[in-house]
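Removed: one protein chain of the complex. Kept in place: all other protein chains.
We call the chains A and B, going by the order they appear; numbering starts again at 1 in every chain.
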Amino acid sequence: MFRYSTFALALVVSALCAGAEDLLVLQDLSGRQGGRLVYAQRSEPKTFNPIFAADSVSREAIGMMMADLVHINRYTQRTEPALAKSWTVSPDGRRYALELRRGIRFSDGQPFSADDVVFSFRVYLDTALDSPQRDLLMPGGKPIVVKKVGDCRVEFDLPVRYAAAERLFDGFAILPRHLLEPAYKTGKLAEAWGLRTPPAAITGLGPFRLKQNIPGQRLVLERNPYYWKADKNGIRLPYLNEVDLTQAGSEDMQVLRFESGESDVIRRVGAHDFAVLEKESRRRGYTVSDLGPGMEYTSLYFNLDPAAGRPGFLRRRSFRQAVSTAIDRNALVRLVYGGHAAPLGTPVPPGNKAWVDASLRPPVPSVSAARALLSSGGFKWSGGNLLDPAGKRVEFSIITSAGNDDRVQMATLIQADLKELGIQVDVVPLEFRSLLDRVLRTHQFDTALMSMADGDADPNPDMNTWMSDGGNHLWNTAEKSPSMPWEAEIDRLMRQQMTVPDYARRKKMYDLVQQILMEHMPLVPLVSPDILVGAKRNLGNFRPALMDHYTLWNIEELYWRELRTGERP
Amino acid sequence: MRYAARRLLHSLVLLIGVSLLSFLFANLAPGDYFSAMQTDPRISAETIAGLRARAGLDQPLPVRYAGWAESMLRGDFGYSLAYNSPVAPLVWERIRATLLLTGTATFVAWLLAIPLGIWSAAHYGGWRDHALNAALSLLLAVPDLVLAIVLLAGAVETGWLPVGGITSPGWDIMDAAARLRDILSHLALPAGVLVLGMLPVLTRHVRAGMLEALRSPFALNARAQGIPRRRLLFHHLLPAAANPLVSLFGFSLGTLLSASLLVEVVTGWPGLGPLFLDAIMGRDFALVLAVVMLSTALLAAGNLAADLLLYRLDPRIRVQ
Partner (left out) sequence: MMRDLRRFWPPLVLLAAFHAAVVLAGFLAPYDYAEQHRDFPYAPPSRIHLVHLRPYAESPDGKSYPIEFLVHGRLFGVRPPGVVFLLGTDGSGRDVFSRLLYGGRVSLLTGLAAALLSLVLGTALGTIAGFFGGWPDQLLMRGGELMMALPWFYLLLAVRAFLPLHISAVEAFALLIAIIGGIGWVRPARLVRGVVLAGRENGFVQAARGFGAGSPYLIRRHVLPLTFPVVLTQATVLIPQYILAEVTLSFLGLGVGEPVPSWGNMLAEARQYHTIVEHTWLLAPAIAIVPLLLGFLLLADALSGQQVST
């Protein structure tokens, strides 16, 4: 009865963006319906609130229940239509007009319209809320202006020209105004959609909706019957009836659950665990694959803040270049990752296919070349120990995250490499937030071995990493303006590439940024680990990708080739 | 009774002391809940500052403490930043699983330790004693976490036990017997790890206490009177050896909430462990403090129980 009345209500209200249902038909997709997929997450989602969720596990779950206007295909790394079926860009590149899909509904059956879009972006942009996503909508420091122009049409005005701005829409979940506006008006939006919210009160436009939540144990998602994609045979997606997100507790447990068959898919396996899984794969009925290096890059960052009181040799280019030359990256790849990684010659990882400057090769490790570099920089040796031009013994520490065995091992290998140059290196593993505090706030460190990831395969979201006033400018987060001419040059190039729409020209500028970085070496790029994934052999349309979420990004397309016994079709 | 009432008062002071010092410690530790966001190039420093202000982290320590105390009195136990929710419901949801695990493990461990310790003492110096000691030394030498992974690897290899969790999918449609079997099969592995971890310490103390009792003139006397060995060991000597065991038992009770935290994480048991570990690493301080406060209360209660028991067992003791 209840369903009927809401349906009737919906008919009245849906004058907003009505019309025949605008399904997105995927012409080369087929599969069969039914079945349940079990996926062991590392820990439990902490919230279902897309506005405030900051941890990757929560976002993993939210991603299955929500949809965005324009989506980045994780496999091709290109944008494709989602809730917006098309868009146009004004000649000056600052106005985006998005045509929304007609006649589609939220997972509770309520119709979707331009009002929901406007509401969503009002929330994300609200300065009183401080959503962690807000800054993405502030290119050049000013907010994007969102306007409804008709029931199924929205316009976005950018404050500045911003290349590839349609990529910004990826990941901005469109929220149901009918459910969240009351909480927004009473200032209770942060508490909304917590773990204890009843499943019926959480709704989205994604392929699944929440069915049951058993805290600390598992989350059961069921198919959203209103989902707006269909395959070539006209079957409405998703294929799967249910997704079980169980909570493993640790990475080891994720591996164990996958190996024992209790979890159907695994992503981001460690290299050594991968070797174990690979051996068992035939017997256990799953496949594992190495997708090659992803978007993560591990580097050694030097502390270049002159006010931090750290040794002066860190700020000598010849020293940094010598360190880079002496490090045997291939040994890191072989010993730490069992070969499942790529040595780096630029901080843009090879997984970022469109933007990496492939001409920047990792240096051939050479002690003699490193010695020559040091000599040319005025360094000397005495009794096997390296002395800086001021005659002081060269000794420094590498801090890294104690919770990450791979990085600690890398630091130990680098320590041994640099010993060959007469450099005394101390490896200091620190708890993660203590490490961040030193690198970002107190600057009490010499070098830090850290991993960063290109979240989007575009340079723009990484502005904060390379701009001298950026918060992620790890070699010196204190400076507000470039303190060195090459930093000024990077700033100029980054600002310029942000506004140029033409890919080829942007690429040239970004290549130049990478070349400047490698010439001055504020960081030594080391390795980029491969993305190692696995899934039951029986899982159809499984297309793991180099971008987050790697395995389940196309969860609506996944299906079981043969249903397991006892499962309803 | 007056004694117990006074102890209760002391425990209250203890709780306040613990909460004050915990606030101080957390304040001294580098980083806060929001510092991990700083590594995301897509989030600006202004936004993080705004989030901090919303969470009240920019307030001075006394103000934050007052806010927490008020929330404590309301029964909320503070506000979790990671979950955007009061802490109390989060903790209550998981505390049962933890108590089920530690309660079972503690019970089984004592059940095994007492006869093993007595047996070992009765065969003092013989090969059986040595063999048991060697086995217990091995258990002491292997960290719990390694032991857990060894057992987990065995479970995966043989498929005898499920790996992690407390119930299987499809729990909703099981009947009562199947549910019991399901829970027990999930419980076996983490409880086993805990039992094996507790066993050496307990057995050693039982053994030492028994040896001490066996050496007393009273034991010689009793033997001379022809009291049967088993009866002598269990009825006469065990109570005589009980004193340190009672204190130890108090600890067992007192650590019911904290003993299993790491084992839970490693074996995927959905109790307080994973919640607590995430919170402590993530500086979700209210959640940390809630678990700390609960385990402090339990610790005080366990020790009180031990003292009362000590008094009952040994009337010579006058506990003021």
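Heads up, the rule we're going with is that a contact is a pair of C-beta atoms (placed from the backbone, for glycine too) under 8 Å apart; a residue touches a chain by one contact, two chains touch by 3 or more.
Everything numeric here is computed off the predicted structure, so don't read it as measured data.
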Omitted chain's touching partners, listed by label: A, B
Touch with the omitted chain, as defined above, among A:D273, A:D388, A:D462 or A:E487: A:D273
Touch with the omitted chain, as defined above, among A:M64, A:L205 or A:V255: A:V255
Contact residue for the chain not shown (choose from B:R179, B:H205 or B:H236): B:H205
Option from A:D157, A:D426 or A:D502 whose C-beta touches the chain left out: A:D426
Which of B:L100, B:V142 or B:A305 contacts the chain that the document leaves out: B:V142
Hidden partner interface residues of subunit B, rising order: 10-11, 13-14, 17-18, 21-22, 25-26, 28-30, 121-125, 130, 133-134, 137-138, 140-143, 145-146, 149-150, 152-153, 200-201, 204-205, 207-209, 211-212, 214-215, 219-220, 223, 229, 243-244, 246-248, 250-251, 254, 280, 288-289, 292, 295-296, 299-300, 303, 306, 310, 314, 316-320
Absent chain, residues of subunit A that touch it: 252, 255-256, 270, 272-273, 275-276, 328, 331, 334-336, 395, 397, 399, 402-403, 405, 408-409, 411-413, 415-416, 426-431, 433-434, 437-438, 442, 444-446
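The rule we apply is simple: only the chains that are shown with their structure count from here on.
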Gap in Å, rounded to a whole number, between the CA centres of subunit B and subunit A: 38
Subunit A residues touching subunit B - in the complex, by the definition given at the top: 36, 38, 40, 43-44, 46-47, 49, 52, 54-55, 127, 130-136, 138, 190-191, 194-196, 215-218, 244, 246-250, 252-253, 256-257, 259-260, 262, 403, 431-434, 436-438, 440-442, 452, 455, 461-465, 470-472
Complex contacts: residues of subunit B adjacent to subunit A: 29-32, 35-45, 47, 50-51, 54, 82-85, 89-90, 93-94, 97, 149, 152-153, 155-156, 159, 162-167, 169, 264-271, 273-275, 278, 281, 283
